[in-house]
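The structure under discussion appears below in the form of structure tokens.
Of the protein chains in this complex, one is absent; all others appear in place.
Showing chain A:
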């Protein structure tokens, strides 16, 4: 199949391109930098709509806590700009380059929001959807429209930007996004507790999250995973490692670390650099990435044949679900979000999806994040939805894209 790539350099051209595709009956593969092609179900289209030309920050006013950028703007451009004003995207967008064995820093703002990628701070600051204030884009009818607003507080009309976050480009070709930005923490420290079993570790994380000390990261790395960390104190702990992160102003961090250490105990406290390094690994699922030669010793799991699952569960159920998965499959896993997020790397078997979703029951959902294309074609990559929710989701898709030309099937067959 010959693949045409259309690369608009304005929102109006993007609308023209969608109308052209509509008139030709040609579905579009909507892409930014293409760094997240491995996510979701593979789609086969004769035409790629490449949004990398829609690049550039349109407005950034630190005092207003708002940034507007075109969808194809590289995160590598946005993040340093925010850092310069000591601000950040508080949901901690993931960079899955390490997981997919690709260079880091390749993603775009549109891709991050479309894929709904959020990191460890999800538990306190919310997800990508919580920081998406406004959008402009082209629906599947070729209409250039806007939703939401460009201020941090807005309840005017439907919250269309929320619906865009995590919709994988199936509803609208995003051309511009307005996101909420927040101050970056002045300091960060991490309590490290060694040698806890899963259940005991999640109990510690629960206690930390029930404290008034604004814990912004709560993860547990079983021994095999901790051993792969680049952070010496983590790898050298010689067993499982439980991590509790505290961020904020210097005196506040010092006081909170002291209070938490007294309440929870700690075998070590990671300093600022170590903290940043370990939470980046946790965020980017680096432990399950292949080991590129350049990354040095210990980096990644070295086994990219394993399928990687992202499993969201109520935190108290995390250890039970993990145990069930381990019992049924050859799986390595670790916990984030206080036990509510399990990252699992499983040896490929035909029934792993069934085993994982069976372990989960109705307690959450599981997404296949990394697997070869032939697996993702047949597997249910996204968690199957109850029929009434699926039926509504189809109607929502039709309301944006009645002819099914935007990333058809990327999330669910027929959506």
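What we mean here is this: a contact is a pair of C-beta atoms (placed from the backbone, for glycine too) under 8 Å apart; a residue touches a chain by one contact, two chains touch by 3 or more; residues count from 1.
By definition in this document, contacts and distances are computed from a predicted model.
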item	value
Chain not present in the shown complex, as UniProt names it (candidates "Cytochrome B", "Small ribosomal subunit protein bS18", "FAD-binding protein" or "NtaA/DmoA family FMN-dependent monooxygenase")	"FAD-binding protein"
From A:37, A:141, A:272 or A:326, residue that would touch the chain that is not displayed	A:141
Selected residue (touches chain absent from view) among A:64, A:303, A:351 or A:373	A:64
Selected from A:71, A:209 or A:356 as touching the chain missing from the view	A:209
Contact with the hidden chain (one of A:97, A:315 or A:408)	A:315
Omitted-chain contact residue, chosen from A:251, A:265 or A:372	A:251
Contacts of chain A with the absent chain, listed as residue ranges	4-8, 13, 16-17, 19-20, 22-25, 50, 61-66, 85-87, 116, 122-123, 126-127, 129-130, 139, 141-147, 149-160, 162-163, 165-167, 171, 182-184, 186, 206, 209-214, 248-252, 254-256, 259, 312-316, 337, 340-341, 362-365, 367, 382-383, 385-386, 388-393, 395-400, 402-403, 411-412
